[in-house]
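Only a single protein chain was left out; the remaining protein chains are all shown in position.
Up next, chain A:
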Amino acid sequence: MIRFEQVSVHYDGAARPALAAVDLTVPEGELCLLVGPSGVGKSTLLGAVSGLVPHFTGGILRGRVTVAGRDTRTHKPRELADVVGTVGQDPLAHFVTDTVEDELAYGMESLGIAPDTMRRRVEETLDLLGLAELRDRPIATLSGGQRQRVAIGSVLTTHPRVLVLDEPTSALDPAAAEEVLAVLQRLVHDLGTTVLMAEHRLERVVQYADQMILLPSPGAAPLTGTPAELLPVSPVQPPVVALGGLAGWPPPVPLSVRDARRKAGPLRERLAPLAPRPVADPPPGGPVGEVARLSVRHGRVEALRGVDLTVRPGETVALMGRNGAGKSTLLACLVGLYEPASGSVRVGPDRVVPHRTRPAQLLRQVGLVPQEPRDLLYADTVAAECAAADQDAGAAPGTCRELVGRLLPEVADTAHPRDLSEGQRLALALSVILTARPPLLLLDEPTRGLDYAAKARLVEVVRGLAADGHATVLATHDVELAAELAHRVVILAEGEVVADGPTAEVVVSSPAFAPQVAKVLAPLPWLTVPQIREALEGAP
């Protein structure tokens, strides 16, 4: 269905090709997963399938890409629109019309499908993706997960034979991600659609994949094979695979929790007498963030209702909950972006009221890295950004640059912040915020778009901060991250706190928020692979 023959892509002004000598074939009706670290050319490869590379992006494509027998060299993206459906990383950039129903119909209108057929397909797609309630809503009012579903639906209505998705679940909560993946699987099985998707969150998708394409490093030839063949050698592994490697299970490696559980009997016995190293209690001290009976309204909508939260120094708190549960609103309240309708918010050692504090003063009490770290960056170069951050925070010149050097050793002073990868940009924004050394650090969806290496580095950084006495609150959908980092998990639903307790207790008792290791080893209280590795190495 998709065939790459000796394809290499070279963008203007780039030192090395974005893709080099790629040969691969994706047969019809397969769910094919594209994995690899950031910046390895995944998006370029996906773009080459839909014809956007090179017709839209420019650059030189050598070799030949054929999709359903059509050569992308001679067919423009619009002439491939009836066979390839593409959803990019940012669903918002994808929408042409302004309401859900019109958006679903847009692609079909372009293809000239008969009105009766369009009507039927729109209704079917609304049902398939659970969008019927939203059909008349303006797209601007939807939450992230809803937008992602609408974006997928808008390309599904044309019944493409190939579906190309770039990180379809990275912005979604676990439940919504499962829903999208279930839909994709149904398309593959019921309609024989070929799906090619890039995704960093392997633990969510790998069990559904028939084939995996691994781009190990920039310019290297891709490896293709089944996930069970490739994952043991992959630089990126979901926790079940890592657990299998650690326990020395014989091949094939487990891909799902079910497979792993079947093999995990002996491991559970070995681990039964051991206990995870107790999480060090945060040092005593007055709270650096205190929220009491907080309610916030957005227009007529009550975004938060009577929320209580206390954060102590050195503590890492994960805020979880489905899209639109009020996580970002809570973080925004802690930095004074919203005024509470009732209740109180106090932050920092000085216990200031955020929305009444001058920004320059607030900066030293609390810092937020927003969902889109790019919003924080204004300057043309990394060096200028750092100098500005030092000035804003009143820190000694060079403070921010030193932090950047620690988080991003490889980044040059002259690099433009917009040219950095997702992970690098996050690290830069984090450094900018940390320059003022706020005792309370807030991270909104920090792992969105990060590969495993960048995530591991983030985990290290946040742990280091916690050891220094910084408190961190992170809003995340990433259960593995929460399990690895958080002392405490707070679950929000519909603007209310429904659970607040130590990570091990909260996540294990809730299947949607449990990490894979916990599911495999339940009822034992293990959460992450490093924990187990440490315990096994310590044990005789």
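Going forward, a residue touches a chain if its C-beta (ideal position, glycine included) is under 8 Å from a C-beta of that chain, and two chains touch if they have at least 3 such contacts; residues count from 1.
Just so it is clear, contacts and distances are computed from a predicted model.
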The complex's invisible chain, by UniProt name, from "Potassium-transporting ATPase KdpC subunit", "ABC-type transporter, integral membrane subunit", "Succinate dehydrogenase / fumarate reductase cytochrome b subunit" or "Putative translocation-enhancing protein TepA": "ABC-type transporter, integral membrane subunit"
Selected from A:17, A:321, A:423 or A:446 as touching the chain missing from the view: A:321
Which of A:17, A:37, A:107 or A:439 contacts the chain that the document leaves out: A:107
Residue in contact with the excluded chain [from A:1, A:31 or A:118]: A:118
Touching the absent chain when the full complex is considered, from A:35, A:61, A:155 or A:427: A:155
Chain not shown: contacting residue from A:65, A:303, A:345 or A:404: A:303
Option from A:9, A:35, A:61 or A:126 whose C-beta touches the chain left out: A:126
Residue ranges of chain A at the interface with the undisplayed chain: 50-52, 55-57, 76-82, 84, 86, 88, 90, 92-99, 101-102, 105-116, 118-120, 122-123, 126-138, 140-143, 145-146, 154-155, 158, 174-176, 178-179, 181-183, 185, 298-301, 303, 321-325, 332, 335-337, 358-360, 362-363, 367-368, 370, 375-378, 388-389, 392-393, 418, 432-433, 436, 491, 493-494, 498-501, 505-506, 509-514
